[in-house]
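The complex is shown incomplete by one protein chain, all other protein chains being positioned as in the whole.
As written, the chain order gives the labels A and B, with residue 1 at the start of each chain.
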């Protein structure tokens, strides 16, 4: 079940990458690469930083296939994108929840401090999108708009608070993902965002 | 012989990096760094992702010396660049073929799936140029123009098809490099390219 959600999230991230890249008028190879790094970029950075190599997607081809599928779907349905926006947003939000949990898990597995685990969770969920934006030479969206990463951090804190209560692992995972997904849906619905600094350096 | 071609390719990549950086009016240090990452960026990313550390160029100073040589040559001959364009293009194409093969080889050595090996070969050949463009804040050329990476992928497929036929290793390497180099020369001569997406996201 969890693995299935992981694959759905990966596909959603790949599609979001492909759509951004098509918008930038890249060629098909460029679109594929952006789809790929958006989908696996976060997990790859995490694996490299904790020394878990070869990195995840090299050992499990399912990710590669799911990304190819997302890439093809994004190309085929690019003109119907408006109608699909809601589904894509939902998938992306699932990805956000699942990826954060996977990052937390890897950190705990090698005995890192909760603060670092939360950083790993946030990185797993957000860095793919950051790489996508850098490759398209834009200042990463998550640094400017939307509470996105902040939700991952919040989810990570909820996770460790619940863990202290000795909840069973399954429930712990379920509750944390629901919290992340719910907050994200509410954040978008009610347009919550962090104010930018007005500060001007002279 | 193969090692010599590797060094020639490295030097060509360093020169292409140096020329791009001079065009952007960077200072000598900036030019050197861009030359360096263009030359070793692909192999470095590959080594980091498969956990082969310290990465290649740290253990073999020949690469560093060849890059310094390429950097100096690029500065000295920068005004005669037009006349050298053809040689540089040839060297760069040799680099493309050799780097792809080296990437394939490293993947096979640690038992990764052919699909991943092809990704590693393409990464080795192309990522240096991607980093060069990002450091100069341009959308990477290979995402927009030229069939470049696509040729590496094609070369990788040829490699594994021939491998199935139990060809001797030397011949396998020779044929694959010739295929990559020939296709690249033809692609440039006949202006083959992948069409960009016309799609506009509203």
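Criterion: contacts are C-beta pairs under 8 Å (C-beta built on N, C-alpha and C of every residue); 3 or more make two chains touch, one makes a residue touch a chain.
This is a predicted model, so every value here is computed, not measured.
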Contact with the hidden chain (one of B:26, B:90 or B:158): B:26
Given A:22, A:39, A:125 or A:149, the one touching the chain that is not displayed: A:149
Contacting the left-out chain in the complete assembly, out of A:72, A:90 or A:112: A:112
Contact with the hidden chain (one of A:50, A:90 or A:175): A:50
Of B:39, B:66, B:135 or B:183, the one touching the omitted chain in the full complex: B:135
Chain A residues touching the omitted chain (full complex): 48-51, 110, 112-113, 115-116, 119, 130, 134, 137-140, 142-145, 147, 149-150, 193-202
Hidden partner interface residues of chain B, rising order: 19, 21-31, 33-34, 44, 48, 51, 53-55, 58-59, 61, 64, 75, 78-79, 81-82, 134-137
